[in-house]
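I have a structure here, written as structure tokens, and I will follow up with some questions on it.
Every protein chain of the complex appears in place save one, which is left out.
After this line comes subunit A, so read on.
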Amino acid sequence: MNLSRRTRVATAVAGAAAFALLATGCSSGGGSNGSGDSGGDITLTVTTFGTMGFDDLYQEYEDAHPGITIKATNIDTGDNARTDWQTKVAAGSGLPDVQAVEEGWLGLVMQVSDQFNDLSDYGADEIKDRWVPWKLQQATDPDGRIIGYGTDIGPEGLCYNGKLFEQAGLPSDRESVAALFGGADATWDQFFAVGKQYHEATGKAFYDHSGFVWNAMVNQQPEGYYTKDGDLNVEDNANLKALWAQLADGAATGLSDNQTAWDWGGGKAFTDGSFATFMCPGWMLGVVKGQVTAGGGDATTGWDFADVFPGGPANWGGSFLTVPTQSKHPKEAAELAQWMTDPAQQAKAFQAAGVFPSTTEAQADPGVTGESDLTKFFNNAPIGEILAKRAEGVAAQFKGPDDSIIQSQVFGPSIQELDSGKADGTQAWKDAMDLLDQLVVNK
């Protein structure tokens, strides 16, 4: 269970790239070629990951800014990009001029926020009203420095397979499906109830694996594994325990298909009817499309996107563009980062990769609300409009330094126990707490 966002279709390539990274990471040298700040040509290096929809933007920027050359590196997954980033922080060299940073690493990033330039020095204060307030708040460090410009956010909606719903005797059009789960008041109880109904009718699983469900459940709480004040709060967290019981019950009933996330049998799991629903933040839509295509399916496979999410609004992922202090051209780099996260560019990135804009202006842009290849793929679902509604009420959750370890290495194994039936909810929770002690509390 890998909860880093935006893993591309061919996850198998992930490791290969990690190795390539080790090799190239060492040789990529300092941030820029340092050919002079005044008047001369400047090369700006940019490191992104996954599918962020920036590919066509670089050329556009270069054309509009003679003298600036952009050298872009895209790392396949957020996890690999994080390893790359923190290795270069540790080494004290090698970071690019513009570094994309994922929401999931914020706990780490904030530990070393002095390694990033304060964008307020380069005009961030004038434009800070662009973003939804919680996005800006996430990028502000404890000293009030703005260290990143938000690119996208990950409001979660529900992907479902209309054809499979139909076969199970459930409604299949978007409005009825949203109502089926409870519309604006959708709860996890109702989600699991519908799941059981589906399971009884078909004998098949309802969702791919429990990891993404748990991730959504935790992410949508006002406080996750840490309190707002930064204290670890898992072991006696009644809220989390209750959610865990629901998750365990669902898995025990057979609602989880125990798939390997980011593998999904090379996409086959999305096309062979293994499961009927999927947790979909905006950026995941492109992933689903990629998986279905890789698995030999297309728009007729039946995937659709409903304006509903159990348990209320949830956000998963979303990124920022930062300017590390290692950069030799912070001014130019900040300019580039600002331009790339501009509402106009966010709309273009959405069209390219389905990454939902974090600026309010871009969210209303016709390029976002209108039709695209992605909307056609999802049975003409108005994806932009749905995501805008799903983003309403999302609040930033405090992410502690060990948040990603708790999510992946503490709860990951227990979720696998639930899915494979190796342990019941109580035992799996206990195992997770043992790991928590081992990996986080007594580290």
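Assume a contact is a pair of C-beta atoms (placed from the backbone, for glycine too) under 8 Å apart; a residue touches a chain by one contact, two chains touch by 3 or more; residues count from 1.
One rule holds in what follows: contacts and distances are computed from a predicted model.
Colleague: Going by UniProt, what is the name of the one chain that was not included in the view, given "Carbon starvation protein A", "TonB-dependent receptor", "Sugar ABC transporter permease" or "NADH dehydrogenase subunit H"?
Modeller: "Sugar ABC transporter permease"
Colleague: Pick from A:59, A:93, A:111 or A:176: which residue touches the chain that isn't shown?
Modeller: A:111
Colleague: Just one of A:171, A:367 or A:413 touches the chain that is missing; which is it?
Modeller: Spelled out, the listed residue whose C-beta touches the missing chain is A:413.
Colleague: In the whole complex, not just what's shown, which of A:265, A:313 or A:382 touches the removed chain?
Modeller: A:265
Colleague: Which residue, A:87, A:379 or A:427, contacts the hidden chain when the whole complex is considered?
Modeller: Final answer for the missing-chain contact: A:87.
Colleague: Which parts of subunit A are in contact with the chain that was left out?
Modeller: 1-3, 7, 11-16, 18-19, 79, 83, 86-87, 89-90, 108, 111-112, 259-263, 265-266, 268-269, 405, 407-409, 412-413, 416, 420, 438-439, 443
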